[in-house]
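Beneath this line is the structure, given in structure tokens, with notes to follow.
Only one protein chain is missing; all other protein chains are in place.
Order as written gives the chain letters A, B, C, D and E; numbering starts at 1 within each chain.
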Amino acid sequence: MKPSPKSHPRPAPLLAFGAHPDDIEFGCGGVIANETSNGREAHFVVCSRGEAGSHGKPAQRILEANRSAKLLGASLEFVELDGDAHLEVRADHAIKLAGIIRHRRPGIVLAPSLAENQHPDHPRLGRLVRDACRLARYGGVRELRNAPAHVIEQLFYYAVTAEAEPSDITPVLIDVSSPDVLQAWTSAMEAHITQVSARNYVELQLTRARLRGLRTGSSHAIALFPNDPIVLDSLAQTSSGVRRF
Amino acid sequence: MKPSPKSHPRPAPLLAFGAHPDDIEFGCGGVIANETSNGREAHFVVCSRGEAGSHGKPAQRILEANRSAKLLGASLEFVELDGDAHLEVRADHAIKLAGIIRHRRPGIVLAPSLAENQHPDHPRLGRLVRDACRLARYGGVRELRNAPAHVIEQLFYYAVTAEAEPSDITPVLIDVSSPDVLQAWTSAMEAHITQVSARNYVELQLTRARLRGLRTGSSHAIALFPNDPIVLDSLAQTSSGVRRF
Amino acid sequence: MKPSPKSHPRPAPLLAFGAHPDDIEFGCGGVIANETSNGREAHFVVCSRGEAGSHGKPAQRILEANRSAKLLGASLEFVELDGDAHLEVRADHAIKLAGIIRHRRPGIVLAPSLAENQHPDHPRLGRLVRDACRLARYGGVRELRNAPAHVIEQLFYYAVTAEAEPSDITPVLIDVSSPDVLQAWTSAMEAHITQVSARNYVELQLTRARLRGLRTGSSHAIALFPNDPIVLDSLAQTSSGVRRF
Amino acid sequence: MKPSPKSHPRPAPLLAFGAHPDDIEFGCGGVIANETSNGREAHFVVCSRGEAGSHGKPAQRILEANRSAKLLGASLEFVELDGDAHLEVRADHAIKLAGIIRHRRPGIVLAPSLAENQHPDHPRLGRLVRDACRLARYGGVRELRNAPAHVIEQLFYYAVTAEAEPSDITPVLIDVSSPDVLQAWTSAMEAHITQVSARNYVELQLTRARLRGLRTGSSHAIALFPNDPIVLDSLAQTSSGVRRF
Amino acid sequence: MKPSPKSHPRPAPLLAFGAHPDDIEFGCGGVIANETSNGREAHFVVCSRGEAGSHGKPAQRILEANRSAKLLGASLEFVELDGDAHLEVRADHAIKLAGIIRHRRPGIVLAPSLAENQHPDHPRLGRLVRDACRLARYGGVRELRNAPAHVIEQLFYYAVTAEAEPSDITPVLIDVSSPDVLQAWTSAMEAHITQVSARNYVELQLTRARLRGLRTGSSHAIALFPNDPIVLDSLAQTSSGVRRF
Partner (left out) sequence: MKPSPKSHPRPAPLLAFGAHPDDIEFGCGGVIANETSNGREAHFVVCSRGEAGSHGKPAQRILEANRSAKLLGASLEFVELDGDAHLEVRADHAIKLAGIIRHRRPGIVLAPSLAENQHPDHPRLGRLVRDACRLARYGGVRELRNAPAHVIEQLFYYAVTAEAEPSDITPVLIDVSSPDVLQAWTSAMEAHITQVSARNYVELQLTRARLRGLRTGSSHAIALFPNDPIVLDSLAQTSSGVRRF
């Protein structure tokens, strides 16, 4: 019997991209907490300072993002693209993100979903990350010659809101019912004080996760949407997908 | 760190349903070989003797099916529903199959896909099995009171031909590249002598698996289509879904 | 109470069909409470006594259903088709339901959604009701000659669970945020004592409605899925579909 | 004139965007005539002078557009983006349109549909308007600080041709059977003399509306495609969606 | 260069199935007229006498159907299944229709589309015909042993109304602009006097065909929906699919 992937001494790091300082936490913070609690390294790449939002100055948003990432056990960097609410799909942006992928050499990459009917920065960043994962593999891209090509294991999309969930990809559900994980996730969301004081984002996200948890017979679960079909060595790797309702 | 599902002393059995004596082998025989080689018990339920087919008498088809199941390490039983090319979606059929599920108590269930544009018996059996998995859970079904209710882990659909692959479910790909597994699968298909002497079914199936293998950077892979989203304890359970092309 | 756009002195009655004694309440009880509180008559047609369920004897389920309908301001009748977990799509069933439609002469009809991956009785009843609405219009159906043909205004599907929501119909969202409506709905669900004592169905449904309410900037909303495009006299009839997230 | 359900003394204005001088009229002119005849203010934003078309000089197209808008009871302005057949999806375009939305403060916004297989300017303008509706809400967008943030009620897409109708949104059908409305619409289309003398656009549009009218049992109807689910206070707001065929 | 299929001395016959006496004519009568005018034999199989309709007695409907088929150059037979508005999907029905296919040995088969939201007899007959085309190929079906197995060339679906058009199949458009063809089609529809005196069916169908004709730059065209991808020897076999709008 082949050894399960879990027997790896240390899984390849996780790299998560967000368009705004709070997108990763609201969209899939529970998954991050679950992975770091299992010993996986996580790094966030945040592509604006949220300067177009209705609430919070950039300086404060940066502080909140750093504090929130820390609560999830992740490191964080800011990357300058076009700025909040100004993001465009440009080849040079994808190449810049591919450079980060080559530098970080992740196994798992997380990016906002491609559903169009949400904040326009979200699907554009999702597309840029998808393209970046591919460009990171190509040996001849001149701007990337400083770092060796890198092939990731899997790109998953997260949905910042329910409307952002792709309708054409069957999700995998990640169980985030562990009390420690739920607590870390909640704290990380609440660390975005400027945002949660204006809208009930925390309730929104916990309600979404609770609905999926109720479905699967656990407490809470988060849906991730794989960019390519998952490859399994055997069916033993699937947990039970029990339908309770 | 939580123990992986693989640490179970023995996984719950696999139960595969086929409308005709060769459907399971042609549609997902490689997955069966892979599971039984990993120590999982497998049982086949075949719902006709192929008596409407152009090639092979029922007596010979039964012999072939038994021999083929044995090559895959599986046990086999025949169940009488409406007969080959006569299958209908009837409540009593679903209840009969639910009785088998309660008796066998499987973790994984395999059934032909629901795509309509294939042999009409295939999607009808797929629907009956889907309903049976659900009815097996309900305590009050009077015909099922002899056996305790049972909740399966996951129902996967297999596609007997490329046209039978569902377009609305993202598959999981099962790596069947191990030489032993490929050999057992090929032998099991070839055991259906009356069929493979008339059409190049073996080439068709190996070509399909090779195409998926080429995609994932392995030798051969088979797509299964989950009826419900897969639930994972962590992302460590996903193998690499590497895109090679 | 606001005047309806059609300025009918009294809107045509609502007719809701359920496969089991609690389906209407769990799937769209808030909509019923909202309509009856606006002066519309509502009648429930329940097509089994829930006798295949894991919890509750038929006699008790009947009592619960009657009590629950009363809390929502609706009348109720039971109709015998094939029995719980035994429902089939038969022409004579559709004709029987068409007879009820001709007798009740509703404006709005509600039925369970057609999504296949749920309790098999749900989509089958949905299909029977859809066909019944059409057959009720045809003058020559011999079994229906006792009552004059009837054309309904609109058929809406409700989803008993989140998984039952159709993916190919854009829903309309009905605001059920009024405290009286929410209270009536909650009480009606809780009246199904045998069910809610076994599973947290009430939380499931309120969570679903809360998630939609959060989206639309109200407290709670329920999605209905129109069988045919809605026809409007003018855009003044659409309330604001404000996106809050 | 019937009172609106919201009993607003005057509904919030309608703002319609077109890529070329005749798009609004051909795609949804009947809806405009219907709304203005009900007392709603309407304003057109036209984003090119049709200078890449095969027929008509810009100066004449501007005259035709102004005359046509007047026939529909709407005001009109031209906005300079990239020019006819040169439109690109740029963040600064979306922000410019968001500025117009903040200035006009509409309830209803109309934009060309996002279906890709039509004149490339159409879906690009549709996307820009969708993003603009969202950006108009965000308090921190620096280019928009001169006007207060504005939340629209609903964005609807119109389809300039049958091929431009989105396949993934259930439309709402607006009844435009009133003789005055039909007459105003026809005149407004015919006011684009340079276009209708070259192709039978008027017949195309009236044929499309007639086909929908035949379906709904009225004379003529136009389909609009909501960007977000419509929210209703009660089912009394839906007119009858009667199927006649 | 290979000979084109047209060089066949006589194309294999066309076999069209209809659930009611007027379905073939309303749904694709122009295609029939076009084929018979090109020398292809056509035969209609009508599966009820329209006895559940609101207008017309069975005796009159039979007369109308025979007269209409004659105007299109087709022969006609009635087949008894379950009767109008009572059709069910039964294995023995499919086998009965397969027997007709083996007897008539058609190249092209036409059947009503599978879209569910139309008269329930239509999609059910469509499914029965699809299954029948397949069963006609299987050598061992005991009820069919009197006639040799037969493989058709292609099954196309026709849509009786616009709502019956499948959304998941790209149609092929058949040009029916020839004045003779249009005239024969119109006369054949008008031959169903009991129906066209009650509703404007003829206008509905000509409007649909005109809309497609406008799109393709011809006068009138009818959409057929292939059950399987069309196979071409070369691209020379495609006429121009010119987009005019």
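In this text, a residue touches a chain if its C-beta (ideal position, glycine included) is under 8 Å from a C-beta of that chain, and two chains touch if they have at least 3 such contacts.
Computed from a predicted structure; not experimentally measured.
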item	value
Chains in view that touch the one left out, judged over the entire complex	A, B, D, E
Hidden partner chain, touching residue among E:Glu77, E:Asp92 or E:Glu153	E:Glu153
Given B:Glu77, B:Asp92, B:Asp180 or B:Glu203, the one touching the chain that is not displayed	B:Glu203
Options A:Ala33, A:Ala94 or A:Ala188, residue touching the unrepresented chain	A:Ala94
Option touching the unshown chain, where B:His86, B:Arg104, B:Arg137 or B:Arg215 are the choices	B:Arg215
Positions on chain A contacted by the hidden chain, ascending	89-92, 94-95, 114, 127, 130-131, 134-135, 137-142, 149, 168, 227-228
Interface with the undisplayed chain - residues on chain B	161-163, 167, 199-201, 203-204, 207-208, 210-211, 214-215, 243-245
In chain D, positions touching the absent partner	50-55, 82, 84-88, 116-117, 119-120, 163, 167
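Here is the rule we go by: only the chains that are shown with their structure count from here on.
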item	value
If a chain touches chain C and chain D alike, it appears here	A, E
Contacts with two or more other chains, residues of chain A listed in rising order	163, 167, 243
In contact (per the touch rule at the top): chain pairs	A-B, A-C, A-D, B-C, B-E, C-D, C-E, D-E
